[in-house]
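The other protein chains are all here in position, but one chain of the complex has been omitted.
This part shows chain A:
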Amino acid sequence: MSHISDTIPLHASSQSDIDEIENLINTSIQSSSSTVLPARPPSPPRIPVSASPFIQSNLPPLQPKPQSTVQKPPSIVPSAPLPPLPPSSGNSAGGSISGTGFGSPPNTLTEPVWDTVKRDLSRIVSNLKLVVFPNPYREDPGKALRDWDLWGPFFFIVFLGLALSWSASVKKSEVFAVAFALLAAGAIILTLNVLLLGGHIIFFQSLSLLGYCLFPLVIGALVCMLKDNVIIKVIVVSVALAWSSWAAYPFMSSAVNPRRKALALYPVFLMYVSVGFLIIAID
């Protein structure tokens, strides 16, 4: 049947490929309506990364996806179906799909670059909100930081290092390097600690979590940069410290055996205390 070769769908993850193939076999055997899978226009997939505007109106209307493609956790802003809407002006930055696009099941391969940027940025913001601010998902840590990303922690660590380095009057470079190395190595070691205690946590998820919990300390460092009074610094840093520990507590404690909770939490607290001391002691 020739319609199979015309309508090869874009391959999604290997998990759902089995479903895809089963669907194909079922539809071909039943010889039902042959337009289950979208037809692909035979065009080369050149996606120029120039700043040409994204021409969404040239895409053929999307057909319904037959396969269950990549499972997107609910907190990601779904960039999945590119809706056949009139082109929005926000899509004119970044790359574009040349007019003869795929018109096939939407997936992240063919989305405009601007969509990717937006998706990543919104993921950072949502992760931050989940970790640091109170919300109903906190008691279910497995669900909360489902799509970890390391961009947030990266920016926070760099920013904290910069703030510390700015406040230092001498040896600025060393302060920055020490702060960066301390935070990065500390996060890695803390994660290893949890794993070695027999905890069930994923390496990158935990790194990402510890990085996001630095956010209160970043705010504390900013405030301390502006005000130089020691007493105010101590108060601000203790508040930030308490907030960070409160943020990190549910995730860390649920990952390990209840009898070993203190063993897992104490080093985290210690690391945040040392960062707090760095902030206070810098002059």
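Before moving on, here are some points about what is shown:
FYI, a contact is a pair of C-beta atoms (placed from the backbone, for glycine too) under 8 Å apart; a residue touches a chain by one contact, two chains touch by 3 or more; residues count from 1.
Just so we're on the same page, contacts and distances are computed from a predicted model.
Only one of "ATPase V0 complex subunit d protein", "Serine/Threonine-kinase", "Golgi apparatus membrane protein TVP23" or "Protein transport protein Sec24-like At4g32640" fits the UniProt record of the hidden chain, and that name is "Golgi apparatus membrane protein TVP23". Among A:127, A:165, A:193 or A:244, only A:165 touches the chain left out of the display.
The chain not displayed touches chain A at residues 1, 4-5, 8-15, 17, 21, 24-25, 28-29, 31, 40, 42, 44-49, 70-71, 73, 95, 107-110, 113, 116, 120, 142, 146-148, 151, 154, 158, 161-162, 165, 172-174, 176-177, 180-181, 200, 202, 204-205.
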